[in-house]
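Read through the structure below, which is laid out as C-alpha cells, and then see the notes.
Complex shown without one protein chain; remaining protein chains in place.
Lettered A and B in written order, each chain numbered from 1.
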Amino acid sequence: MHIDLKKELKQSSLGRIGMTILLLMIAVAILAPVLSRYDPTQQTAASLVSPSLSHWLGTNHVGQDIWSQLLYGARISLLVGFGVGTLSLILSIFFGLSAAIIGGLYGRIVMRIVDALIVIPMVIAVILVAAYVRPDVLVLIFLLSLLSWQGGARVIRAQALALKEKGHVKASLTFGAGRFYVARRHILPELTPILLVEFIYGVRRAVFVEAGLAFLGIGDPMLISWGTMMHDAMRFTYLNVWQWWLVPAGVALSLTIIGLTFISYATESVLDPRLRGEAVA
Amino acid sequence: MLKRQNLVTYIIALIFILALNFALPRMMPGDPLMAIYGDEALIAMTPELKAQLVERFALGKPLWEQFGAYFLALFQGDMGYSYYYNAPVLKIILSSLPWTLLIVGSSLLISTFLGMILGIESGWRRGSKTDRTMLTGLMSLNGFPDFFLGMVLLIIFGVILGICPLAGALTPYSGLSGLSLVLDVLKHMALPVAALTLAHLAGSYLLTRNTMISVLKAPFMLTARAKGLSQNALKYRHAGRNSMLPVVTMTGIWMGRVVIGALFVELVFAYPGVGQLTYQALLCRDYPIIQGVFLIVTISVLLANFAVDLLYTRLDPRVIHAY
Partner (left out) sequence: MLEIRDVRVNYGNDTVLNGVDLTLATGETLAIIGESGTGKTTLGLSIMRLTEGKVEGTINLDGKDITTLSEKEMQRIRWNRVAMVFQNVNNVLNPVHTVLDQVSEPIIEHKLKSKDEARRKARELLSYFGLPQNRFSAYPHQLSGGEQQRVLLAMALSNDPGLLILDEPLSSLDVTTREELGDLLRQIDRNRAQLVITHDFDTASRLSDRIAVLYGGKIVETGPTQEVLRCPRHPYTRALVRAYPNMTTVKDLQGIKGRMTRPVSGCPFHPRCTQAIDICSREMPQLALGEGRGVACHRGGIITLLSTVNLSKSFDLLKAVDSVSLHIEAGEILALVGQSGSGKTTLAKTIIGLYQPSGGSLYFEGKQIVSRGKDFYRRVQMIFQNPGESLSHRLSVLESVMEPLEIQSIGDQEYRKGKAIQTIEEVELPRTDDFLNKYPHHLSGGEMQRVAIARALALDPDLLIADEPTSFLDASVSAKILKLLLNLQEHRGLSMIYITHDIAAARKVSDRLAVMLDGRIIEVGASNEIVTAPRQDYTRRLLSSASILSRIERL
C-alpha cells in the first residue's frame, strides 16, 4: 500500500500542532544564549527574587536566573531525548532486522533476550546503576538507549518478517540477490514509517525519563535540566515561588512531551489503516 | 505488543535482574564490601562483622561461587542489612511496600477502567466533537509527567484550597481506628492516586478507542444491530467486550509505568512508600536498600505481567482454543 507520509502528516491538525511545538522548543534550545542574558549556572542575584525586568522569571534558591535555566534546560531535554531516540533506534534496527533476516537460532536467542528485557522497568534499573555511577550526559544517553531499544526491535522484527514474505522480495531472491541486499534495498525502505514512529516514541520516552531522573536527583550534577529545576523547586511549594519557578519548568517539559505525543499520534494514524480518514488527525 | 510470554522468558528476565543486581557492586573499583554496603555503613561495622560478611558473600573467591552465595542468601530472605534504619532490608521494604501497592493498585484500577469506558464512548462517537475533545484532552494530559501533575494538584488542592493534606499517608499521632482510619487513609491518598490516574489514563483510553473503531466495522456489529438491541447493549456487550482485550495485554506493561510513576509521586507527597524509601537511600547512599528495592520492584512487575498473561487466556476465547 502506498502511503504518502509527508502529505498525510501535513493534513493532520494534531500533527501540525505537535510539529510546531517541537520546532519551537528546538528553536529555544538553539537560541538560548541569544534569548537570555545570564549563564544559568552562575549566581546573578539574591535568592528567590520575584520576577523583574532584569530577571524575567526571578531567581532560584541559589540566586540563579530561572529564565536562563528554562531556556538552557531545553537543550538538555532535547539533547538527551534525540540522542537516546537515535541510538535506541539504531540498536533496534540492528537487532530487530538481523533477527528477522538471519533468523534461526540467532534470531530466537535475540528475541528471547528482548522479551525478557522488555519487562524490566527502565527507570529502576537506571536508579540502581546511578547509585553507583554518577552519570554524565553521555553515559546517561548510553544507558537509557541500552534499556529502551527492545520495544522497537520487536516491532521491527515483526514487520521485517512480514516483508520478507512479500512477492517483490521473493522475486529479488530469484534474481540471485543475497539476504543483505534484500534487507538494504527492499526491507529497510519499507520500514521507514515504522522507524519514524519508533523514533518519536523513543525521543518522547527519553525526555520523560531524563526529567524524572533529574527530578530524583540523579543525573549530571553540572547541568541544569527542567527536571532538576522541579526537584529544587519542590521544597518551596508553600512559598509563592512555585508560580514562576516550578510551573514554567513543568509546563515547558509537559509541552515538549505533548508536542511529541501529538506527532506520534499523527504518524501512527497514518500507518494504521483502521484509523485513517479521521476527522481529527 | 500482543504476544504472550511464556515461563522461560520470565525466567530469563529473572536471571538478568539477579545478574545485574549481583554484578554491579562487584564491578565497582575498590573494596566490594564497600560497594555492597556503602562506605558510611562500613565505618559503623566492627572488623568481626566485616569478616563475617566477607565469608558470607564469598568475596575474594571465584565469581560463580560468589553468585552461589548471593543466590543462597537471597533464597533465605536475606537481602542485606541497612545500617541507617538498623534493620534487615527486606523488613524495611516490606513495611513501605503496602503504601506503594495501595496507590499503585488504586490508580491502575481506576485509570484502566475509566480509560476503557471513555475509550468506548469516544470510539462509538468517532469524529464527533465529544470524541475530538476527549482525544485532544487526554493526549495533552498524557504529556504531563505524573510528578508535575502531582505538584500541581498539591498546590491547588493542598496549598491554595487546603482541602487535602500536604504529606504522608496518615495524620501523624492521630491514633484513629475503624472508619475514621479508613477515611484518613483515603484523604491522604486522594491526591497521589489522582495524579497517577490522570497521568496514565490516556494509555487505556487510546488503546480502547482505537480497538473500538475497528471492532465497530466488524460483521457481527451489523448482526447485533439487526437484533434490535439497545445502544448500550451494542456499545458494551458487543463492541466493548471485544475492545477490552488488548487493554488486558497491555496492563502488565502499564503496571511497570505506574509503579515507576508512584516512586516519583511519593516524593512529591512525602508518601511513605517504596519511592520515598528509595529517594532517601539515594541521598545517603544506602546501597542495600537500593538493591533491595530494585529486586523487589522488578520481580513484582515480573510476577504481575505473568499473572496478566494467565488472565488474558481466560478472557479471550480464541486463545483458550489455542491452548
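As a convention for this text, a contact is a pair of C-beta atoms (placed from the backbone, for glycine too) under 8 Å apart; a residue touches a chain by one contact, two chains touch by 3 or more.
Predicted model only: the values in this text are computed from it and were never measured.
The chain we do not see here touches B in the full complex. In the complete assembly, the contact with the undisplayed chain comes from B:A233, out of B:L14, B:A190 or B:A233. Looking at B:L63, B:A87, B:L222 or B:A270, the residue that reaches the missing chain in the full complex is B:L222.
Although one chain is not shown, part of subunit B still touches it, namely residues 218-220, 222-230, 233, 237-238, 241-242, 245, 316-318, 320-321.
As a working rule, only the chains that are shown with their structure count from here on.
On the subunit A side of its complex with subunit B, the touching residues are 14, 112-113, 115-125, 127-132, 151, 154, 208, 211-212, 215-218, 230, 234, 237-238, 242, 246-247, 250, 253-255, 257-262, 265, 272, 274-275, 278-281.
Subunit B makes touch with subunit A in their complex at residues 1, 3, 5, 8-10, 12-13, 15-17, 20-21, 24-25, 28, 35, 126-127, 131-132, 135-136, 139-140, 142-145, 147-148, 151-152, 154-155, 159, 206, 210, 213-214, 217, 252-253, 256-257, 259-260, 263-264, 267-268, 278-279, 281-283, 285, 287, 290-291, 293-294, 297-298, 301-302, 305.
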